[in-house]
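One chain of protein is taken out of this complex; the other chains stay put.
This part shows chain A:
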Amino acid sequence: MTTVLIDYDSGNLHSAQKAFERMAAEVGAGDVIITGDPDVVAKASRVVLPGDGAYPHCRDELHGISGLADAIIESVEVRAVPFMGICVGMQLLAQKGYEYQETEGFGWIDGEVQKITPADPSLPVPHMGWNDLVIDTAHPVLDGIKTGDHVYFVHSWQMVLNDPTQRLAHCDYAGDVTAIVGRDNIIGAQFHPEKSQDAGLRMIANFLQWAP
């Protein structure tokens, strides 16, 4: 069993790697490797797409590595392995994003990535810090995580869904902010599970044992 964290020049890989390694050891989920090699991704039993940064930059870097995007698409659509997107990695699941320019995503979740606009204009953007989750739909990856648990967000853009059944959790920031999305073998977290202490580590452990 191998979980791969996709490396495409997008930041926070170290903390994600350490969190996944820690939980993989606890639940006996095998190896965790960081790679941008399409051949390794093609054999992975789980795929994690992290992402810190601007949407078009992340998308360009991902597609700049020959064969990598295809290997991810094949893993998700054909081999149907469990897939998790984190932060911009979650936003890339949408049809498109509008940060700096209009950019196509994978289109696996029916939504678009738009600038956060709190109804209270005095609230700062980025939405940065610990916010409490409201669980919309029960899911195996959210086992043991309940409404009111705090997780760490840091983002200026958020996914707005056309299909509300694909929203698994949200939080309030003078308006709803999408926190977790999912369908079939795909799940995405806008917040950073790897920086969210107990609730985040729990979610990672659940993902590593998830058999959709």
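The criterion applied here is as follows: contacts are C-beta pairs under 8 Å (C-beta built on N, C-alpha and C of every residue); 3 or more make two chains touch, one makes a residue touch a chain; residues count from 1.
Assume contacts and distances are computed from a predicted model.
K.L.:
The hidden chain: which UniProt name fits, "Imidazole glycerol phosphate synthase subunit HisF", "Malonate transporter MadM subunit", "Helicase" or "Cysteine desulfurase"?
P.N.:
"Imidazole glycerol phosphate synthase subunit HisF"
K.L.:
Which is it among A:Arg46, A:Arg59, A:Arg167 or A:Lys195 that touches the chain not included here?
P.N.:
A:Lys195
K.L.:
State which residues belonging to chain A touch the missing partner chain.
P.N.:
With respect to the unshown chain, the touching residues of chain A are 9-15, 18-19, 22, 52-54, 57, 88, 100, 123-132, 150, 152-156, 172-173, 192, 194-197, 200-201.
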